[in-house]
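Worksheet for the structure shown next.
Only one protein chain is missing; all other protein chains are in place.
Chain IDs A and B follow the sequence of writing; residue 1 opens each chain.
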Amino acid sequence: MWRTNLKVLAVALIVIGFYTMVAHVIPQLQSEVPEALALTGDVTPEALAAAGERIYSGAGGCVACHGLGTRAPNLVTDQGGEGTIGARCGSRRPGMDCKSYLYESMTNPGAFVVPGFENIMPDMRRQLADDQIWATIAYLQSLGGEVTVTASDYGTSTEAPTGAAPAAAGPALTATTEPLALLREKGCVGCHAIDGAGPPIGPSFDGMGRRLPADQIRRAILLPNADTAKGYEQFAGTMPQTFGQMLSAAQLEAIVQFLAGRR
Amino acid sequence: MTDVVGLLQAAAQAAADTAGGYGHFPGIGARGAVWIAAEVHLMFAAFVLGVPMFAVICELIGIVGKDEKYDKLSKEFTRLLVFAYSATALWGGLLLFFLTTLYPRFWTHMATIFSRSMWVYAGLFFIESFTLYLYYYGWDRWKVGRAKWGHWGLGLLLNVWGTIVMFIANSWLTYMMSPPSGVTAETLPAEVGLWNAIANATWMPINIHRLIGNAVFGGAICGAYAAFRFLAAKTPEERAHYDWMGYVGNFIAISTFIVLPFAGYWLGREIYEYNQQMGITMMGGFMSWLWIVQAVLIGVLFLAANYYLWTGMGRIPGAERFAPYTKWMLLVLVICWIVWATPHTIIATREELAAMGGSHHPFLNVLGVMSAKNTAVNLMILTTFLSFLIYRRANRRPTVAWARTATIIQTAMFAIAAGVVLFYGVYGYFVEAIVRIGFSVYQVLAVLACIIGVSIIDVFLVRGAESRGEIRWGMMPARSQYALFILAVTFTWLMGLMGFARSGIRQHWHVYEVMRDTSADAATPALGEAANMISLCVLIFLGLVAFIFWLGGLAERAGHKAPVALAVPPQPAAGD
Partner (left out) sequence: MSRVGAWVRHPFWQAVLLLILAYLLFKFGIALLPPLLGMHSAPVPTSVVVQYMLIALVGVLIHVSSDETRWRRFKEPIHDTMVDADKRWVRLAVLILVPLLIGWVTYDQTRPKVEAPITLRSIHPAPPSQITFRGKTIQLTGLENPLRHRGSLTEHIETGKRIYYQNCLACHGDRLDGQGHFAHGFSPTPLSFADQGTIAQLTESFVFWRVAKGGPGLPREGAPWSSAMPVWEDYLTEDEIWAVIIYLYEQSGWKPRTWEESTGGGEH
């Protein structure tokens, strides 16, 4: 009897062992968990794009469709001569720039489906936090285009999450993104006139949006000596070059948008 | 702007979540503990839900056909149930404790939504237990006349309770897989609504899939029990009885198993409908290799089942005339298995990759796609059905006048079904994917139509057939019994694997897209690690089942003093 029992045991063990072996021989893939992002205001585009790449090829699950086979447009390779996604995103939908197109694609995928594909993509807001979505957009833009995602986009999370150290090694910053308060606090109005009042050391803030587009305003704040406005040559070099360190990205964007809006 | 990389892992946040949300279990970790408790509980549950189904059917055959043999068989099945029932409850309790202590946050979420159904569940469990005790211990008391029918009603009731209990439990886990679309991470659990949560997208498909799966599983385990007792049998009568019981178990397991893929197909479609990404993760993404392992297991199942039938033909007079065909059926099965187990993306060394110019082989590529696999599976099902048919027909000589015509029609049905399956299999390569998916439905319908049509003809054909000699029950080589063990082990392992697939496609979510798993074990393990866990669960389950089998023998000996000498009455027909 014991001989039979042992034989039965041996058969069971061999069968179980065989199945276990088969499962070990095939490629071992572990499904990753998306890392919890907590983007503070002063993240660099590179860091944002790098975080986005991890989401894209990892836990976001994007490559399951985008990148293999024909379920969805391949984003990292050239498609039909239009270039990679960063190069083609701006011209996909008329009247929509790259950033808003990508945001719409991720949050309301059914709004525009690339011809030849089916409407199968889920709303990514159910899977990813807002800052993760923006990081992914930054990554996609970095594929052949320029990263224009900034802290103002994921405005809700500009403040460091409770429990995490605020902006690790950054300089002490006030959190306000209220532009007028910032212009006063950072001493801008000491040289630039606003609402028709103020000293004429730098160009007036009034109508600045008419003279300069937003990116040039941003450049002028970060690199004040790169260009000098006509008529202010004598004051060239007066403006401090430290605003890049003094402002968080959210604050910088707040100022830039505010100034660009002054027409 | 600033060179401070403001990218922080919200480690503190996650740690805060984890601290309140998860417990710690030594050694195998919290996930391991819950995994084992849940899987072993599920295996026992499948057993105690599957066995009553055919215990009741066997009893009915016994009553209607006035055949003592079936009644004995039914009672023997039920005896296994009594022990297995407490094991199910024990493991269920263990699972409950593990969930409340190791996953308190998640448990609170589930309990808030499902509290009322949980109470009903516990109540039904009580009622079910008492029904079972009445059913088993009342067997000899209510043995004749109207009382027997009342007793049979108890068995039916047992099934009803069991099915409701399973449906309730299924609603919890299908809610985890496919919460209703209105539920998001922000929804308060109290606002979800009980019925809304229960009637989610995958609830019914899982219910049906499990109902069938349980019958398959119960049959396989009973087959293994019979094999165990057959090998231990001391008298020819005992051997004859358990040989017959093993045959019935195998018959139930395989005949219900043939329907299982269709239920699985429905479940898969519902998953795709619910969320494309989930479906793709399951079939083409992270889980795609799992289906190769599944193909290996199912290949083993088909071959073992057919092998059992073929060796069994040695005890049927008249079966010799079919012997030459078995090797061709075997060839078909082996070729189909090879096709089915061919991977699409092939593991190869650098030199081989260079020679192939990628990881797809120019020819094997053709076999690796769904078209080929569907064709292979359908042909395997047809072949297995043919084995059954031959087995059934082996010792009979039809006496009806139209026997010859009927056989020709049956042959034609097989040929047509195989032709349809092959045609759509090959034609699938020449059409778009979207059209091809529809073809699998035609293939399945052809096979089902063939099975139903041929069976109906056969029932009338063998009515009043002459016998070529009695089946010599018990004259079975010992090695055939090992095929039954392999079947049972494989079914158990397959259940563990499919459980991993079902649970794993949620990935890092407790409740898909509603409640995130923030524990240290959130990542879904690779197949190798999962296989270790599955094997461990299977070993625990089979170890306990072996103990129960042994108890079954013990109780019997104590009850009867002498070994049961079950008289096997002359049996003109193979048990069906």
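Everything below uses one rule, namely that a residue touches a chain if its C-beta (ideal position, glycine included) is under 8 Å from a C-beta of that chain, and two chains touch if they have at least 3 such contacts.
Bear in mind the structure is a predicted one, so any value in this text is a computation, not a measurement.
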item	value
Displayed partners of the chain not shown (whole complex)	A, B
Which of B:Gly65, B:Gly123 or B:Pro477 contacts the chain that the document leaves out	B:Pro477
Contact partner of the left-out chain, one of B:Ala122, B:Ile347, B:Ala415 or B:Val441	B:Ile347
Of A:Leu13, A:Ala50, A:Ala87 or A:Ala214, the residue in touch with the unshown chain	A:Ala87
Of B:Ala122, B:Ala147 or B:Ile338, the residue in touch with the unshown chain	B:Ile338
Missing-chain contacts mapped onto chain A	25, 57, 70, 74, 76-84, 87, 143-144
Touching residues (missing chain, whole complex) on chain B	299-300, 303, 306-307, 310-311, 314, 323, 326-327, 330-331, 333-334, 337-338, 341-343, 345-350, 352-359, 361-364, 477, 479
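In this text, only the chains that are shown with their structure count from here on.
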item	value
Separation of mean Cα positions, chain B and chain A [Å, integer]	47
Chain B residues within the chain A interface of the complex	1-14, 16, 184-185, 228, 231-232, 275-277, 280-281, 284-286, 289, 292-293, 296-297, 300, 343, 347, 482, 485-486, 489-490, 493, 504, 507-508, 513, 517-518, 522-532, 534-535, 538-539, 542
Residues of chain A touching chain B in the complex	1, 4, 7-8, 11-12, 15-17, 19-20, 22-44, 47-48, 51, 59, 61, 64-65, 68-69, 71, 120-122, 126-127, 160-165, 167-170, 222, 244-245, 247-249, 252
